[in-house]
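Note that this complex is displayed minus one protein chain, with the remaining chains in position.
Order of writing sets the chain letters: A and B. Residues in each chain are counted from 1.
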Amino acid sequence: MLLSKIAQYLELEFQGQDIEVNALNTLQDANKNELSFLDNPKFISVLDSTKAGAILIDEKFKDKIPNTTIALFTNEPYLNLAKITKLFAPDILENKGVYPNIDKSAKISPTAYIAEGAIIGKNVQIMPNAFIGDYVEIDDNTIVYPNVTIYRDCKIGKSCIIHAGSVIGSDGFGFAHTKTGEHVKIYQNGNVIIEDDVEIGANCTIDRAVFGSTIIKQGTKIDNLVHIGHNSIVGEHSILVGQSGVAGSTTLGRNFVLGAQSGVAGHLNIAPFTTVAARSGITKSIKESGKTWSGFPFFEHKEWLKLQAKIARLLK
Amino acid sequence: MLLSKIAQYLELEFQGQDIEVNALNTLQDANKNELSFLDNPKFISVLDSTKAGAILIDEKFKDKIPNTTIALFTNEPYLNLAKITKLFAPDILENKGVYPNIDKSAKISPTAYIAEGAIIGKNVQIMPNAFIGDYVEIDDNTIVYPNVTIYRDCKIGKSCIIHAGSVIGSDGFGFAHTKTGEHVKIYQNGNVIIEDDVEIGANCTIDRAVFGSTIIKQGTKIDNLVHIGHNSIVGEHSILVGQSGVAGSTTLGRNFVLGAQSGVAGHLNIAPFTTVAARSGITKSIKESGKTWSGFPFFEHKEWLKLQAKIARLLK
Partner (left out) sequence: MLLSKIAQYLELEFQGQDIEVNALNTLQDANKNELSFLDNPKFISVLDSTKAGAILIDEKFKDKIPNTTIALFTNEPYLNLAKITKLFAPDILENKGVYPNIDKSAKISPTAYIAEGAIIGKNVQIMPNAFIGDYVEIDDNTIVYPNVTIYRDCKIGKSCIIHAGSVIGSDGFGFAHTKTGEHVKIYQNGNVIIEDDVEIGANCTIDRAVFGSTIIKQGTKIDNLVHIGHNSIVGEHSILVGQSGVAGSTTLGRNFVLGAQSGVAGHLNIAPFTTVAARSGITKSIKESGKTWSGFPFFEHKEWLKLQAKIARLLK
């Protein structure tokens, strides 16, 4: 899509030669045919090194924009970004006649739905009423139980098990907000990548990334009714216990253990071999690996136990 | 159904002329062809103005009953109400041969189920293995993802998005209890109304009302694994984050924000522009608009932060 079309859609102007915009992306990752945005001034230093072909940005930062990046000035960059995400959203179900590529050894239920361009590996089992979206890839020996939904473009590794009712690749929860309190959807054009040997319980939800991928790394085991937000990365061999959740854009190190009904906030980094006890809420990044944390607000587990003992003494 | 039949079913007697009873309803809303009940004496003042044709009520209140209302005396009005809700429950799937009315521009997957009398608007997309119950209405441009279930009589507005696995209109959790500890189902004969521009995440559950409607108002955005109880009303442009829940009969004002893994108890009124932080539990109505609340028990957010700082000091 031409940048001029985008500018016109947003009723914004720009100076310089028109360019072809293939996608939206973050400042760090955008290339010369991608449009990015700067909304939070704390990321302004990223401007120096961006390769983005164009950017939605407040005019007050105009001196900081590299020569190679065309500016679309607006005092609501994020809201304008949101408005155009829809233009880049692919069809939910395409109709181009691209046959799925299903290995002969795969067992596909006649009532499962395998969409265009999907690739299904050896010995994969897709059970009744599962939905496999456009261009989804499912590698060898994976089992998809009934009533699972895998949205388009997601990739599932080898020897995974996805239990009934789980949803992989639904839209991340992302909106820009107008001054009058409405929410404009940011279409989530990324995907979910699930690596090998991952097991996902029943009725879980793993959201697709806005750009790039939400990633569940190798060997991770997820219990039932667990939620993983968009753009999060769950480290190798992690254990996420029932009804726990991870908000968006958080990176969990390997062998992370998240207790039942616990949560991890968004935009955090959690060191490897971290354990979080049941019913805890982690709201800050954790740098030291190998520790156990509890509570909300959270403390090191031993400290939390001490604190609870002291609190209980208030009763006396 | 004749009141005499109902009385016979419950083994109760009444005085006066028999009437036709078309439905059950609350004291406030019942009309002369509806049967109501009074269980909790704190609502006794409503008796004065009720238009109910008949009422299940304890005989001790017999002097308070209007002339226009026939009394069925019982010392267990609620339990008796529960017993007859089943008589008024419609079939789950009717078989009257009423064709659904589907706009030509709608894209309906061949493996989606569209029941009798459903009305599907322009450009609606219903994806594989979704279930659209009897007399459901889905207005223009709405997308229903795979494996969604919409129970009978629910109404979905324009330009809504309902992600995979969500269930709209399942029975509210309502039971009357016998003296020996059994639970008698109160059939939920209301519906769910979802207004325009609402997005509902994956694997959410929104329960139908016992009478009347559970309502999700315009522009509200709901994340994954969120539960909304029966007869609740979620105000316009609200944001309900992942794994949060709202119990029954609560009314939330517009632009309500409910943080991840938080809950709101039943039968509350929450002022507009209220924000609830993650992992909080709201157990009382909130009258002042525009404030932020945290914790369980809950406090104003600033107070909660102070309190947590003081609690942490106990460790020293």
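Points worth noting:
Here is the rule we use: contacts are C-beta pairs under 8 Å (C-beta built on N, C-alpha and C of every residue); 3 or more make two chains touch, one makes a residue touch a chain.
No experiment lies behind these values; they were computed from the predicted model shown.
The hidden chain makes contact, of the residues A:D39, A:D103 or A:E199, with A:E199. Checked against the full complex, the one of B:T26, B:N123 or B:S170 touching the unshown chain is B:S170. For the chain left out of this panel, the touching residue among B:A106, B:I233 or B:A247 is B:A247.
Set against the missing chain, the residues B:T50, B:N129, B:T142 or B:S294 yield one that touches it, B:N129. Residues of chain B that touch the chain left out of the display are 92-93, 111, 113, 129, 131, 147-149, 151, 165-167, 170-171, 173, 175, 181-183, 185, 203-205, 207, 225, 227, 229, 243, 245, 247, 261, 263, 265, 281, 283, 296-297, 299, 303, 306-307, 310-311.
For chain A, the residues touching the chain absent from view are 107, 109, 111, 125, 127-129, 143, 145-147, 161, 163-165, 199, 201-203, 219, 221, 223-225, 237, 239, 241-243, 254-255, 260-261, 273, 278-279, 308, 311-312, 314-315.
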